[in-house]
Structures are given as C-alpha cells and as structure tokens.
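With one protein chain withheld, the remaining protein chains of the complex are depicted in position.
Labels A and B are assigned to the chains in the order they are written; within every chain, residues are numbered from 1.
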Amino acid sequence: MNPTPASTQAPARASVPAAPPGAALALGDDALVLSHRLGEWAGHAPVLEEEVALANIALDLLGQARFLLSLVGDEDELAYLREERAFRNVQLVEQPNGDFAHTIARQLYFSTYQELLYGQLTAGDGPFAPLAAKAVKEVAYHRDHAEHWTLRLGDGTEESHRRMQTALDALWRFTGELFDPLDRLDVDVSALRDGWLALITRTVGQATLTLPTGPQSGAWTAGAGRQGIHTEPFGRMLAEMQHLHRSHPGATW
Amino acid sequence: MTSADWPLWEVFVRSRRGLSHTHAGSLHAPDAAMALRNARDLYTRRSEGVSIWVVPSADITASSPDEKDPFFEPAADKPYRHPTFYDIPEGVRHL
Partner (left out) sequence: MTTTAPDARTYEAVFDATVAADERIEPRDWMPDAYRASLVRQIAQHAHSEIIGMQPEANWITRAPSLRRKAILMAKVQDEAGHGLYLYSAAETLGTGRDELLDKLHSGRQKYSSIFNYPTLTWADVGAIGWLVDGAAITNQVPLCRCSYGPYARAMVRICKEESFHQRQGYELLLTLSRGTEAQHAMAQDAVDRWWWPSLMMFGPPDDESAHSAQSMAWKIKRHSNDELRQRFVDICVPQAESLGLALPDPGLRWNEERGHHDFGAIDWDEFHEVLRGNGPCNEERISRRRQAHEEGAWVREAAAAHARKHGGTPGEARA
C-alpha cells in the first residue's frame, strides 16, 4: 500500500467523540449494528424471497442509523473510528446471526421493543420525531415479519420448533437491557417493558412455544451495552466492519 | 413435489389509486400471508404499488389452452361494440 499523503491524514483520535452521551448514539448504534448483522445474511438466506426481505429490513435500519448518528456527529467517523468500548448499542443486536431461528428471535425481541419506543417518540416533538414518524412504520413491518416467522417456525416441524425455542431461550438474557433508561430521552423506557412482555407472550404462545423463564439479564450483562461493555463477537464484527476504512486514514470513499 | 416446496403465487399490483391491479409476476410462498409480504418486498421495493393481490397460480382458470384462438376471434366481428364504429356529425360534443 502506498503511503498516504500527509494532507489526508485522519483527524486526531481526540477529535472523535469518545463516548458522546445521549439516546441518539445508543439508538443509532442499535440500528447500525443490527443492520450489519442482517447484512451478513446476503447470499445465505434460506430462500430467495427471504434474501429480499432481510435486506429490506437491514436497509431500513441502516437509514435509521445514519439519521441518528448524524445527530451526534459525522456518521462515518462514528461508525468506523470508534473503539468497541465507545459503542452504546444493546448486546442483543450484536449477537451473531446463528441459525435462521436465532436471527428471527433477535428480530422479534428487538423490533417489538423498537416499535413501542418509536411509537412513543412520534408523540413528542423532540429531535427524534421526524425520524420516528417514518421509522415506526418500518419497524412495524419488521415486527410483523418476525412474528410471522416465529409462528411458522414454532408451529412448523419438530425441528423448527426445537430450534426456535432454543433461540428464544438463548437470547432471553439480553432482553432486560432494552428497558434501561436512555440518556436525554423524554420517554420512560422502563415503562415499555409491560407492553413488550405482553406482545412477546402472545406471539410465543400462538407459536406453541414457551416464554423463557430465566433472568432477563446476567450478572455482567445488566445495562452493559449501553455503557460500552460488549460481548466477544462484537469486537470481531467491528474489526471486519472498520478494517478497510481505518486502513486508509483520511481517504474519501 | 417435496414437502418443502412452496406453491407459486401470481402477484397483482395497483401502482396508484385510480388504476386497476396489474399482473407483476409470480413468487413462491408457503401461504397467503407470506405471499403478500414477499410480494411487497419484491415487487414494490421502489414504491411501485399502493395495493397488492396474491392468487395461488393453481387457482387461475385461463380462457383456453391456446390463447390466440377461438375465444378471442368472435369479438373481432363485433365492431359495433367499439365507439369508433359510429359516425357522429361534426360539432356534436360530449358523446
């Protein structure tokens, strides 16, 4: 690789917000990271129609992420130049795709939460209102997609039932964090928990599955993602995502 | 057909209000609800539609095995069905 001209050196690390507080960053990171995970499905989906569906969801989320990160600073600096510990997404969205059931369980938990949250945000007139108005329709569709698949996998074959139950159970401990309060947000996030639980309980029941019973957070995971503590796979995800951008400091793409 | 084969659905899209649904293509889906969703993702991802119908391909009854022939010939000898068949004096309007 040729040396990069000095004039295009990257901005000093110090100019990158180390960990700007606020809900915009947290929600932006949620959308960014989940979009990335869904993007990993490209070419791997169980059926071609689902390639299109998963990509639609990923693109919606990426659009949301770009809007939200832009409220905080430069979207690319934030996405590509922050270290793992500066990301504020919940741990749920960074969990690896696993099999299709894991991806659907992650989608179900997260999109149900996101729809409730954005529903609240549309009501206010804060900086998120314009985004929320558009995003609430997008995430309603994401939730609908996840619910339909949960029903089909739960009440499909023995194998799919087993896989779906395993996935719901495995990701359950990452759901408590969703309801931690978000900095500078005039929505009582913890109050969303009851509505969320009711919706999940209904879908899981319809799908002949069992609502997981374990704790919704582990000793380590309670509120951790929002404070920059992530799970091991996240570092590898970031390494892949950021590598090219970081290899050419200051370059334009 | 194996157990995992999903049936074929025909997709009809109303591109905007005031127009009828037009055949857009087909897709595979396990059931009607999924067919609708797949159709939305596939055939309207550039906002090409305001409403979608899906119909199992197997449920469509076609006019004749050979579209060209008998069904459509007879209509050709009934030109009086078409407005251009009639001579209207010049100057008569709103007709």
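One rule holds for everything that comes next: a contact is a pair of C-beta atoms (placed from the backbone, for glycine too) under 8 Å apart; a residue touches a chain by one contact, two chains touch by 3 or more.
Small disclaimer: the values here were computed from a predicted structure and weren't measured.
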* Structure fact -> Only one of A:P46, A:P130 or A:P233 touches the unshown chain, namely A:P46
* Structure fact -> Contacting the left-out chain: of A:D155, A:D169 or A:D183, that is A:D155
* To do: Give the residue, chosen from A:L59, A:A86 or A:L197, that touches the chain omitted from the document.
  => A:L59
* Taking the full complex into account, what residues of chain B touch the chain not shown? -> 2-6, 8, 21, 25-28, 30-36, 42, 45-46, 53-54, 62, 64-71
* Structure fact -> Where chain A meets the left-out chain, the residues are 1-5, 8, 32, 36, 39-40, 42-52, 55-56, 58-59, 62-63, 65-66, 69, 75-76, 79-80, 99-100, 151-153, 155-157, 159-160, 163, 240-241, 243-245, 248, 250-253
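In this text, only the chains that are shown with their structure count from here on.
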* **Footprint of chain B on chain A - complex, ascending** => 47, 49, 52-53, 56, 144-145, 148, 152
* Asked: Touching chain A in the complex: which residues of chain B?
  -> 6, 27-30, 33-34, 37-38, 41-42, 45
